[in-house]
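Removed: one protein chain of the complex. Kept in place: all other protein chains.
== chain A ==
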Amino acid sequence: MPAVSKGDGMRGLAVFISDIRNCKSKEAEIKRINKELANIRSKFKGDKALDGYSKKKYVCKLLFIFLLGHDIDFGHMEAVNLLSSNKYTEKQIGYLFISVLVNSNSELIRLINNAIKNDLASRNPTFMCLALHCIANVGSREMAEAFAGEIPRILVAGDTMDSVKQSAALCLLRLYKTSPDLVHMGEWTSRVVHLLNDQHMGVVTAAISLITCLSQKNPEEFKTCISLAVSRLSRIVSSASTDLQDYTYYFVPAPWLSVKLLRLLQCYPPPEDGAVKGRLVECLETILNKAQEPPKSKKVQHSNAKNAILFEAISLIIHYDSEPNLLVRACNQLGQFLQHRETNLRYLALESMCTLASSEFSHEAVKTHIETVINALKTERDVSVRQRAADLLYAMCDRSNAKQIVAEMLSYLETADYSIREEIVLKVAILAEKYAVDYSWYVDTILNLIRIAGDYVSEEVWYRVIQIVINRDDVQGYAAKTVFEALQAPACHENMVKVGGYILGEFGNLIAGDPRSSPLVQFNLLHSKFHLCSVPTRALLLSAYIKFINLFPETKSTIQEVLRSDSQIRNSDVELQQRAVEYLKLSSIASTDVLATVLEEMPPFPERESSILAKLKKKKGPGAVSVSELEDGKKEAGSEINGGGGAESAAAASNASTPSPSADLLGLRSGAAGIGSATGAGSLLVDVFSESGTAATASSGTDENFLRDLDLPTESSDSLLVDSALASDSTPSSALGSEDPAPALPESDELLHKFVCKNNGVLFENHLLQIGIKSEYRQNLGRMYLFFGNKTSMQFIGFSTTVTCPGELQSQLNIQTKPVEPLVEGGAQVQQVLNIECLSDFTEAPLLNIRFRYGGTLQNITLKLPITINKFFQPTEMASQDFFQRWKQLSQPQQEAQKIFKATHPMDSEVLKGKLLGLGTALLENVDPNPENFVCAGVIQTKALQVGCLLRLEPNAQAQMYRLTLRSSKESVSKRLCELVAEQF
C-alpha cells in the first residue's frame, strides 16, 4: 500500500481497496464486493446510529464500488445526511456521492436542494463552493429551477469571495446549457460583462466561458464585451512573461484566458470601432510575430500553449475573413507547421488550412503548399493525419490543379486505409465532375475509381457518370469506347459491368462501326460477365440486351436465343424470369417502330445537384462545411460550371427543392429503396394492358425509368386479375403457415398513424425486412402496393403474407390480393398489390401478417395496414357562410368529437397545412375569423353511404396546445377521425 493519507485517511476504505486489488479473478472481486455491500447495508439498517466518520467511510466505499462499474441502489439517504454535517470532509464526501450518483428520486432532490440552499446561505466560502460545485456537476433541471435566480446574485455581489465568484460563473454556465429558459441575466448583464475587467485573473478566466456562451445566444445584449475583451487581450499579449506570475504557464502569459478571449471575439463580426479594431489587429500581429521568435523553453508545454493561442488567433482571422494581409500571414505560418516535426502541429495545420482554402484572399496562398500536402498524404504514418491531408487537397482544388490532385488521390486510393476509402472515392468523383474541362477525362477518372476501389464506389457515383454521359452527347462515343475497353479485363468489378451494360445498351451503336467492337462482339463481351454478376446487375444486363435488339437488329436471334434459354426464362429469381419472358415476347411481337419507341434512347436527365455531393455532406459534418463554403465563396463560380452537366448551377436550386437529393436517380435500385419510382409506370402499364391487350401502346415517354418502363406484366391474365379483383369476393389467399399469426406488433398503431396524412413510405423495417407502401385512393376504392425487400444476402423461404379484416371490419372493408412468390432472394424485392373497397365506415385497421423462414427460423410479423377512414375523403370546397351553416346543423353532442392535446411537433403552420391536405380534406381559407385556426371539409365515400365531415383545428402557440373539433353526421366517424387526426400534431 502506498503512503497515502493526506488529511485524514479512511483506513477501512484503504483496506477494502487493497482487498479488491488483490482479488485474483473477476469472481473473487464480485464476491468481495457483495460481502462489503451486505456489511454496509447492515450497518445502515442497524439500530445503532452511525457516527459521521463511519457514515462517510461507507458512503465512500459505495462510491468506489460504483466507480468500479457496479450498480449501487442504496446509500443515497446516508449521503444526503452527510450534506448537513458540520464536518467539512463528511460534507465533501456527501456532495461527491451526490454529484456522481444523482438519483432523480424527487424526495431526495428536495432534501439535496435544501442542503445546498443552507450552504449557499452560510456565507462560508468553502461551503458555498462545495454547494456550487455540486450544482454544476449535477446540472439538473430541478436544480436550475431552485437556484437559477440566486446564483447571478452571488456572482455579481460586491462582497463575494473570488473563488466563489469563479464557481458561481461556471455553475451558471452549466445551468444555462441545460435549462436556458430558466436563466435570466436581465439586469445583471452589464455587471457580468464587466467581470472581464476583474482584477483577479481566475475570475476573468471563469467568467469569460459564461459570457461566451451567453453571447452566442444573445449577441446584441452582450456586445459591450467586445471592447473589454480586446483591451484585456491586448494587456496580456503585451505583458512580459513574468508579469502575470502564477497565470504564466511555461513562459506563456495566461494561455487559457487568451484562447478564451479570442474565442469570445469569434462570436462577433470585426469590431466597428476603428480604435478597437486597430488594437485587435495589433494583438493578432503580435501573436503572429511571436510565433517567429525563438522559443523561451524547449518544453513541449511552452510550444503547445503558445501555439494554442496562435491557432485560436488564426481561427479569428479566418472568421473575420476581411484582412488579406493577416490571412496570408496565417497561411504562411501554417505552411511552416506543415513540415514541423510534431505530428500534432502538422495535424492542426492541415485542419486549419482547410478553412483558409475557402477564403478568396488566401485560396491562392494555400495552393502553394500543394506539394507538401501531397507528400503528407503519401508519407504520414498516422491515418488521422492523412485524412486531414486528403481533406485539404479537396478544399484547395480548383481548375488549375484538379488533374494533379485527382491523380494523386487516385493513386493514394490504391493503398488507402479501408476506413477512408469511400470518402476518398466520393471526393474524387465530385472533383472530377466539378473541374472537368473535357468529359473524356471525367469518364476516365470514374472508370479508374471503379477499377481501383470498385467496392467503395457507391450507387450515387456510378449513377452520376451515366447521368452525365446521357446528358452530354460529345462524350457518349468516348464513353462507349472506354467501357468497352475496360470490360476486356478478365476480372472487372461488378460496378464496371453495370456502367458498361448501361452505356453500351444506350450508345453501343457509336462504336459498332469498328469490326473489333461490332454488335455481336459487344454482346458477347457483356454476356461473358453475366454469370458472375448479382441479380440486380443481371437484370440490368437483360435490359441492355433488349436495347441491343433495337440498336442492332442483327443481334436479335442471338439474344432471343439467350433469353429463351432455361437459365433465363425459368430462372428461380422472379425478377429475372419476368424480364426474360417479357423481353422475349416484346422482341417477337412488337414491330420495329414500336420497339424503337419503347426502347428509345434515354432522354436527358433534369439538371440537379450531384447526389454524390449530398452524400458527402451527409457523411461528413466538418468536411461538408468546406464544400459548401468553397462553392459559395468562389467568386469565379461562373467559370467553373461545365456547360450542361455542371453540378454547381443546379446545386442552389435543388438544395431548396429536392427534399432528398440522394434519391434514386435512375430508378435502377432494385432493393427496397426503389419503391417510389418503381410503381408509377408499372401500374400505368397494367391498366393500359388490360384495355388493349397488346404491348403496342406502351411508351417510355419522358419517364426517367430505364428498366421499370419495361416491367410488363408477365401474362395478360395477370393484369386482368388485378383489374377484376374487385369483383371477386374470395377471401385473401396466401399460403397458410402452420402457426397462428403473431399478434400485431406493439408499435403497429404508431406505424399506422404515420400514414394517416401520407400514402407512400416505409411502413416497417427491421434487420431482415423492409416493407414499403405506395397507395392511391379514388372515391370508395383504393389500390395499395406493398414492397417487401429482403435486406439480407440470404433467401427468405416460404414467404407468405395474409391480409385479414378482424371482426366487423370484414363487412366494412373488402380487400383483394394475390399470393406473393414464396421465395425472396437476398437483396431482392417482391411486390404485392391490394385492391381495397370501402363498403361502410370503419374504425379498426386490417392486419397484415408476414411469415417466412430465414436461416431456419420462422419469422412471424403482424402489422396494421395503414388503411384508415380518411383515405376515402373527397375534398369539399365551400364558402364561409356554408361552412358555418353546416357546422350549426351538426350541433348535436354525439355528432361532435373534440380533443384538446399538447403539441408533439413544432407548430409550424405550413407543416400543419400540409398534414391537413394530406388528410384528404379541403383546407378552407378565409373561413374561420381567426386566421390562426384551420378548417377543413370533406365527404367520406363508402359504398353504403357518404358522410360529410367538418374539421376545425385551433392551435394555441403560447400553450403549445391544440383544440381539435370534428363534426359529422355519424358519431363513429367523428370519433375515429378525431383520434386519428389528434395523433398527427
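Keep in mind that, in the parts below, contacts are C-beta pairs under 8 Å (C-beta built on N, C-alpha and C of every residue); 3 or more make two chains touch, one makes a residue touch a chain; residues count from 1.
By our rule, contacts and distances are computed from a predicted model.
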Key: Name of the absent chain as recorded in UniProt (options "Proteasome subunit beta type-11", "Aspartate aminotransferase", "AP complex subunit sigma" or "Protein AUXIN SIGNALING F-BOX 3")   = "AP complex subunit sigma"
Task = Using the definition of touch stated at the top, determine which of A:40, A:60, A:356 or A:863 touches the missing chain.
result = A:60
Contact residue for the chain not shown (choose from A:163, A:297 or A:880) = A:163
Ask   = Which listed residue (A:54, A:304 or A:972) would be found touching the missing chain in the intact complex?
value = A:304
Key: Listed residues A:320, A:347, A:755 or A:985, member touching the removed chain   = A:347
Query = On chain A, what residues meet the omitted chain?
reply = 1-2, 4, 6-8, 14, 17, 21, 60, 63-64, 67, 69, 86-89, 92-93, 96, 100, 122-124, 126-127, 129, 132-133, 136-137, 139-140, 163, 166-167, 170-171, 173-174, 177-178, 201-202, 205-206, 209, 246-247, 249, 254-257, 259-260, 263, 266, 301, 304-305, 307-308, 311-312, 343-344, 346-348, 381-382, 384-385, 387, 621-622
